[in-house]
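My questions will all concern the structure given below.
A single protein chain has been omitted; all remaining protein chains appear in their positions.
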Amino acid sequence: MDARPLRVVCYVNQYFGTLGGEDRAGLGPQAMEGAVGSARAVQQALGEAGTVVATLACGDNYAAEQPERAVAELVRLVAAAGPDLVIAGPAFLAGRYGVACGALCAAVQAELKIPAVTGMHAENPGVELYRRQVHIVSTGGEAARMGDEARRLVALGLTLARGETPGAPAVEGYFPRGVTRNVVTAASAAERATAMLLDKLAGRPFASEVPRPAFPAVPAPRLVKTLEGATIALVTDGGLVPRGNPDGVEPLNATRYGAYSIEGKTGLDAAQYDNPHRGYDTSWVKQDPHRLVPVDVARELEQQGAIGKLHETVYSTVGVATTLAHSARMGREIADKLREAGVDAVILTST
Amino acid sequence: MPRYTTAAMRLELRWSDVEEVAAAAATWLVGARLEVDLDALRALLAADARLGAVRLDLVHPGERVRIGRVFDVIAPRARLDGEDFPGVLGAVARAGDGRTLALAGVAVVATDQQTDNVGTLAVIDMAGPTAALSAFGSTHNLVISAWPAPGAGRSDYLAAVRLAALKAAVHLARAAGEREPDRVEVFALPPSPRVPAECAHLPRVAYVFQIHSHQRPTGLDEGILYGDPVRRMLPTIVHPNEVLDGAVLRGFMGRSVTTWAIQNHPVIRALYARHGRALWFAGVVVTVAQATEPERVRSAFLAAGLVAHALGADGAVLTKIGGGAPHVDMAQAAAQCEALGVKTTVVVEDMSTDGSAEGMLLFDLPGVDAMVNVGSSQEPLTLPPMDRVVGADDLVPRLQGQTRATYGTLCGAIEQVGATRVMAEVR
Partner (left out) sequence: MPTVQVSTMTPVAVMVGANRIVQAAGIIHPLGNADLAPEDEKALRRRIVEQALHALRTEVTRPTVFTTG
């Protein structure tokens, strides 16, 4: 590490930039030299470790009414100042200000690759919007303890600027970002499980190490046609691919899926298919792919008129250790293609 | 009062501490120095017709060595009063009662020289930060590389490799012979309901141990419980000493669990450590994760019934094995326990593959709210460069230098039965 003091850019709203109150909330982004307004508390907390080279300010309404433009302009001002670290806020309970702080930090990190940190109260809407992308220090609702809170922002900011990984949220005082990271603990998992059980048995509070999942409810559409008039598609996450795996569907952590024609086929010939899925023993479905994708009986049901039409494309991916993000994206893409093709309903087979 | 005569199980692990291991003309333990006649041992292991060439390497803590193609790790043990690894190496007979020789500081590492799918195999590092993450980075390791005999099928080969490792583990432990052990560890537990009055107030705690996942059905030679491949196994009760003394071996799907961890079972040890003080160790239920829904549901309520009605437990710890799906089997058993009033904690893997906390869990069942995790096996990990690769000649170009891997690739870093100190923390 060189010993050069860190260049820091602060971001404030019109009020904390001492430019005025609600009457000046329409002010556009501007740069002021050095530490202005609440940025002076940041400079004080930095001490010898860094210099606030510029304070950027923007009115709350300007930032809230045209957020994309405001952030783009502010990012340009940040880039011009060439800092090592951006400290936004703290915004306390000020909603428009908090959202702007979060948006600016996220953009600075993503576009300029410069670490950024902000601070606000748990109920500031900026927390829920940006805590996954940005380290947000938990502060009080008002500016009563500005000096102390600026010190905590600066401490976390310096850690990020050094390229180090901050400690646990509870220790460093930031909102959990919802990301997991392996750490080494003093006690083994078995010891912790036993201790947790004794706490639970005794009615003492215990801290589960895994948050319960919170999947949003999905609306359940109705089949608008009769089955006899409907086009039904077959989709699988069980790994069916043509021999040679032409789309390179990954054996785990899949990011790709394939679209395979069954036009003119009354069944799937095992010799023409393969299965790279690494989450289960695929011997049985390789022996007979219908055990995974029931083209044979679906075609019979089509011919007998029980369904209107079997869609001629089967979509397939590998569902093991697949990220939620990729699963959701692939699901969306497949659904879009099926909708465009006039498909009415889907049978998704899973292992 | 009538006199009851049911015998309590009492296992003595007679530990010898080993600080040095060296090749020599005979196998014996001199002080803390284990001398191994590698030629004689190699001949013993190569006698298996399913194996071709056998190579043995000794690697030591601190050496800049990476062991590749790791299949399983076995703790050296030899029973003085019964069959070794009964049902697989020795004849089928009960384990867990009597004296067993044990070496501390030594492990037998079996490698898999056959699979092309090397992505599923693990490594052990003997130096650097990755050595500190695994128990096997600080043991002296006897590495067995055995190649299949012509015509040996996959299942035959793996059975032979594991058998060779068990033979070696017994061979090494026998070197302690008649000498006085450095420490004797006693595991004694009376028949479950016989609680002395002074312990009657303690909560009764059971352990539900998932020993295999039928995501990958077992081969005929894949003995897991006393040699049984547990194909149609219903939940059953075993004494914890049986697990510690070689009754349960890991199957051939080696994901993030070793036989070594089972022989030193961390949950059983943790419950024994608090037995008679903070809790009463009520017993162990072994289960398997099933491949169909009726089997899974049946197994879950039968296991819970054994915990609640047969063992009369107030609480239970549950662990899983295998990959993602067995989480659900474990969680359903836990939910069934909770429904019967038995409090539970479960040990899960962080199943998120992109580090998002939303993707950590594969279940959400009533009452299953106390969860400990053994970390994320998918989290990237950089393996430092080493001077030498052992056990994987064909992979030297890929493994010797700095290598990008995951925690799951480092054998011993993540042990699903709870031996690991790696934990995924939500940040």
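The first chain written gets the first letter, and so on, giving A and B; residue counts start at 1 in each chain.
One rule holds for everything that comes next: contacts are C-beta pairs under 8 Å (C-beta built on N, C-alpha and C of every residue); 3 or more make two chains touch, one makes a residue touch a chain.
Values in this document were obtained by computation on a predicted structure and should not be read as measured data.
K.L.:
Using the touch definition up top, pick the residue from A:Leu19, A:Ala254, A:Leu292 or A:Val318 that touches the left-out chain.
P.N.:
Going through A:Leu19, A:Ala254, A:Leu292 or A:Val318 one by one, A:Leu292 is the residue touching the chain not shown.
K.L.:
Pick from A:Asp247, A:Asp281 or A:Glu312: which residue touches the chain that isn't shown?
P.N.:
A:Asp281
K.L.:
Of the residues listed, A:Ala49, A:Leu227 or A:Ala270, which one is in contact with the missing chain?
P.N.:
A:Leu227
K.L.:
Provide the residue numbers of subunit A that touch the chain removed from this figure.
P.N.:
213, 215-218, 220-223, 226-227, 232, 238, 280-285, 287-288, 290-294, 296-298, 300-301, 306-307, 335, 338-339, 343-351
K.L.:
In the complete complex, the non-displayed chain touches which residues of subunit B?
P.N.:
Here the touching residues of subunit B are 214-215, 217, 291-293, 296, 325, 328, 331-332, 362-365.
The rule is simple: only the chains that are shown with their structure count from here on.
K.L.:
Could you give the separation in Å between the centres of subunit A and subunit B, each centre being the mean of its C-alpha atoms?
P.N.:
About 36 Å separates the centre of subunit A from that of subunit B.
K.L.:
Along subunit A, where are the residues that touch subunit B in the complex?
P.N.:
The contact residues of subunit A facing subunit B are 166, 168-169, 176-194, 196-198, 200-202, 206, 208-214, 251, 253, 278-281, 320-326.
K.L.:
Which part of subunit B faces subunit A closely enough to touch in the complex?
P.N.:
119-120, 133, 203, 205, 215-217, 266-267, 269-271, 274, 278-279, 291, 314-317, 319, 323-325, 343-348, 350-361, 364, 369-376, 378-379, 407, 415, 417-427
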